[in-house]
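The complex appears here without one of its protein chains, the remainder shown in place.
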Amino acid sequence: EAPKSSYNPGITEFVGTAIGDTIGLVIANVDHNLHGFMKIDPKYKSIGIIGARTGAGPHIMAADEAVKATNTEIISIELPRDTKGGAGHGCLILFGAEDVSDARRAVEVSLKELDRTFGDVYGNNAGHIELQYTARASYACNKAWGAPVGKAFGLIVGAPAAIGVVIADAAVKSANVDIVTYASPSTTSYTNEAILFISGDSGAVRQAVVAARDLGIRLLEALGQEPAPSSTTPYI
Amino acid sequence: EAPKSSYNPGITEFVGTAIGDTIGLVIANVDHNLHGFMKIDPKYKSIGIIGARTGAGPHIMAADEAVKATNTEIISIELPRDTKGGAGHGCLILFGAEDVSDARRAVEVSLKELDRTFGDVYGNNAGHIELQYTARASYACNKAWGAPVGKAFGLIVGAPAAIGVVIADAAVKSANVDIVTYASPSTTSYTNEAILFISGDSGAVRQAVVAARDLGIRLLEALGQEPAPSSTTPYI
Partner (left out) sequence: EAPKSSYNPGITEFVGTAIGDTIGLVIANVDHNLHGFMKIDPKYKSIGIIGARTGAGPHIMAADEAVKATNTEIISIELPRDTKGGAGHGCLILFGAEDVSDARRAVEVSLKELDRTFGDVYGNNAGHIELQYTARASYACNKAWGAPVGKAFGLIVGAPAAIGVVIADAAVKSANVDIVTYASPSTTSYTNEAILFISGDSGAVRQAVVAARDLGIRLLEALGQEPAPSSTTPYI
């Protein structure tokens, strides 16, 4: 839904905005030459675009719901170093579709999901932690993080990275889950995050994520000496 | 021209400052050992230095004028992830010269050009767009971006990167130009920018850049819900 303000652009490509300085856009027919330089499969003449200054995790989870709900595929997910001076990423996610209405629908679904997927992002002056959980990972989680499609999947992020290491350890000790991978500053876009990706039984994944969250909030509050509230409303 | 203040350093190496937290410096005789570690061609005993926290594009365009106007060459152009919490780059540009007066002159020309080359940088709380245009690209544009020397050249940047994708598409649809290359977060210093480099007929390049600018400003204002003014005075 487009914002109701004097800056509503009234432009074909504009779909809407959301939390995290997120913009949703669509191109009905990508220019043929640009298509090649962007290395997009020629079959996707329409692309949906989600871009944000703050937060890759919430957007990838939102895109995951969008690919489940629409006739689109994830073309690419890129992770700039951003968050406007914060410790994490921004994002650029491209959906491919043969029809512009599908591309637009994927962007709309993503924008709508963001309020939820920012729910377990907690932050204060010192940093942030982020938790994500889905009972059934789809192609965005797979493309970005190697999540096994169709299985429960969880994401555990701590920034500064030291907090991420400790809550990753707490998570895997709290429940019987499979580690998909572990990421740290030298294997991301130099964000100040340590990140754990887990998969397995849905109850176990959820339990591990919750254990990480409880410890992470306390550590972030100890470092920042102030509360570390949710960005919106917790969903996990 | 050195600033007139209590912090005027009165140091041989200091040339001046400019917009973007830019400093211009010169070293008459680079230390022989350091020279090797910096991998500078031994023939350049003098170097001119332009460094900034904000903005690589304006500085590379300014340096392009400086190499046209002086007896210097571009040694290197490096693009840190900076802009002081913004979405883009800072820069470190080295000019090589056999004579210190040439190196100093290149720095002076660059500093002087910056007020102009920041003219089509537009920003607000949500991000920025940047446009550059030259009727005749020289060796700085070539070194940094592969611009064909002697031909018209344009630069189109949007941040967050989603905006860059859409204005790149608008640019190439608006005029018959050649794409030199396309860059996105994973191929830059992890900036949150999508960037298009175009070449061709000068009228067409200018027209494409202007089309991107008009759309980019509107999208940035839609995202930030506030005006996105020029940093100085538009020149294109």
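Order of writing sets the labels: A and B. Residues in every chain begin at 1.
By our rule, a contact is a pair of C-beta atoms (placed from the backbone, for glycine too) under 8 Å apart; a residue touches a chain by one contact, two chains touch by 3 or more.
What you see is a predicted model, and the numbers here were worked out from it, not measured in a lab.
For the chain missing from the display, the contacting residue among B:30, B:62, B:144 or B:222 is B:30, taking the whole complex into account.
Residue A:160 is the one among A:16, A:55, A:96 or A:160 that touches the chain missing from this view.
Among B:90, B:119, B:158 or B:224, only B:90 touches the chain that is left out of the view. Residues 2-3, 5, 7-9, 11, 13-14, 17, 21, 23-25, 27, 30-31, 33-34, 37-38, 47, 49-53, 78-82, 84-85, 90, 92, 94, 189-190 are the ones on chain B that touch the missing chain.
Hidden from this view is one chain, which touches chain A at 81, 84-87, 125-127, 160-163, 165-166, 168-170, 172-173, 179, 181-182, 184-186, 190-194, 196, 215, 218-219, 221-226.
Quick note on the criterion: only the chains that are shown with their structure count from here on.
These two copies of the sequence, chain A and chain B, are related by a rotation of 120 degrees on CA atoms, to the nearest 5.
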